[in-house]
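With one protein chain withheld, the remaining protein chains of the complex are depicted in position.
The first chain written gets the first letter, and so on, giving A and B; residue counts start at 1 in each chain.
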């Protein structure tokens, strides 16, 4: 049985736990602000019941598939079809059984906590996954999925989501967002996020094709550099009209470069002809990050920067099963020198804002907190991806608070495509922040009433303010 | 109200806190040894009353100005004049109000703790800064400043400072130090520190001019390499005669290079003619660090090395407001390979001593503790600048004690220009070291009497011994 203790993740010392409990009481019921994630808005538009536990909890979640793969389970046994179409793909009940048989491997991981919280609190089936109970649990979940109160829109409301940001292709017509806005029976707030990576990095396969798409979407000739810039600005406008408040950028590194218009134009032309050198392509990518900053000064969209992952580390997995299967591995990154050109030009601009995320913890105290502790435009993003865990969140606060305080951090960002895990993820962040704050209280570094106020800031006020909702 | 709890910063578990309290009792009243800092010795020579709270607590303290700047406050609103002289500069009362209005931004930071401790303990005005109380607090402080017991010399005595090291230009005549030494009414010990960065790095603007100054100060022709070396040795002698026991070095990285006399001389000549390449200039800087080590073997001055900061990250701030405004951002650094040439030649010399500081925490367990755990000359500097905080100090002990023990660490170094914060900073370090030691006691890794002895070592005996006072 899953038995979610009301004190879970709170510190063990009795007097500190008492403080943490009081802080947590002040934030546990606050609405959820989700400024960055990967939920498909069509799920809310269509509001269809969930298919089955495998397709909800296993197959699309690379946190889960990577861990099972690490235990020796082939990806097709997890319901992921081979790209060529050949081979058997396990059916959903079999996929679910495989997860349940390997449940022990998830001990100590946040994936286990999120899924157990979803089972117990979202679907009210508090059975711990195991080989013995796999079928029972599967059947109970399928029963739940059929009921109206477990459809996406009902859950959105039950979860108390105040605003949910999705991640979208710049050429997208945002039809699902439009559909939701036009639906009188829908009262939630779901906003798109402008994610132009594929357009800004000419070294990525398919760049030219995506430029053409962009041109069609914007009604502009993107075969020339000025048209390309104009089309990007146009699509940003389109996104803002559909509620977007932010852009999102995931380059391999945070290098920024200030090219002249002429230099940039020259590389753009060469890149379209496949004549640009790797150094030129990289400079162009760094330049376009600065261009995005320039446009943010104009239109107020908040930049989010998520650098430092080597995508598709295992080429055979990408070839056979596609991307986002758990084979993305972080690398060390450097922010201080890399961001200097961008911040030199835009760091002091009153309208500019950039939120910096990292998978390299060493940058927290060394680079990111000092940057956020000087530049008015720079905010420290919450622990992200591999670091979106109780212990890493605590390390984050310990590493950055001394230098940047609380007010220059972004508040929690769930970054998930697993819609039903959203409450458990935000709840985890709230508990951990209360645990951290309770230590400051019992060490007499913060009064308890200040800690309550700070906890509410972190859970609700800061993400609203930082992401301009 | 500021309510400084007697148990602040001590661990929360009751039995551990009991141990920590006993350790702290053994060290709280010990004299302060301050082997590295930036207090202006003229302040003690002149012993004038402090002007006003803004000029004492805000304008000159880049920890404070950077944080307010990060909240969107322009630097001229903090009393910092533009270099061109144009524009309005806020007056001291307005500057103080601005700090008070933004006091919440400092929650969880050491700056808050230091300033609140100064208000409550040094000036006995325990009013927490806030928009409402800004003027009241300002007026109360101004009243205090007028009283004789709040003048610098009285505070120096009240603080229990046994020795205070300043940081000084090699060409300085050390007039303030001489003045203090000659003053029969002054009994304190204030010693200079030889800081030759501007002379050792020919890539810095103004190098040639500073060489001329050095030549005048030493009465030697510094236009030739042997004269330059002779002048440096002469000024070191001058500093030692005025009480100096150490040199201080803050290069961008800790690279050291062993050039032959002929190679060094050739680059020196080229550098004076602006003909040296960047690689040559960097090699020369690395060579001069080795030359400083060589001279230390002769004269016994302890080398302090503080590398790894990219100074003036935001050029517009430097252009408009000058240096030391909070825009210095750390970078990753490498010690193992960089220091090898220097340590290869001098690491085993019985008279040589070097204290290594870092802003890159990753080097503590990986490089610095192993180096200090082998070389008799190498000591581990205390957590510095952005890391001079309760949580980082604890991480320091956790990272290095296993490999280097306690005896190869330097003891606390306040590195401050904020004279009145000295007691709060040393007190913080003492509390945190007691917290760390109390854990070793309750985990049965150290007897309590050994822990008491170690706490006294860290607070008093080690800095005296390491810095050769």
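Basically, a residue touches a chain if its C-beta (ideal position, glycine included) is under 8 Å from a C-beta of that chain, and two chains touch if they have at least 3 such contacts.
Source: prediction; values computed, not measured.
Novice: Any idea which of B:406, B:419 or B:467 touches the chain not displayed?
Specialist: Counting the whole complex, the residue in contact with the absent chain is B:406.
Novice: Of A:327, A:369, A:437 or A:451, which residue touches the hidden chain?
Specialist: In the full complex, the listed residue that touches the missing chain is A:327.
Novice: Which listed residue (A:218, A:359 or A:404) would be found touching the missing chain in the intact complex?
Specialist: A:359
Novice: For subunit B, which residues reach the chain that was dropped from this view?
Specialist: On the subunit B side, contact with the omitted chain comes from 13, 15-16, 332, 334, 336-337, 340, 343-344, 347-348, 350, 362, 365-367, 369-376, 378, 398-399, 401-408, 439-440, 442-446, 450, 454.
Novice: Residues of subunit A in contact with the chain that isn't shown?
Specialist: Residues in contact with the chain left out: 4-5, 7-13, 66-67, 69-72, 104-110, 113, 310, 313-317, 326-332, 359-362, 386-387, 389-392, 395.
Note that only the chains that are shown with their structure count from here on.
Novice: Just how far, in Å, is the C-alpha centre of subunit B from the one of subunit A?
Specialist: 40
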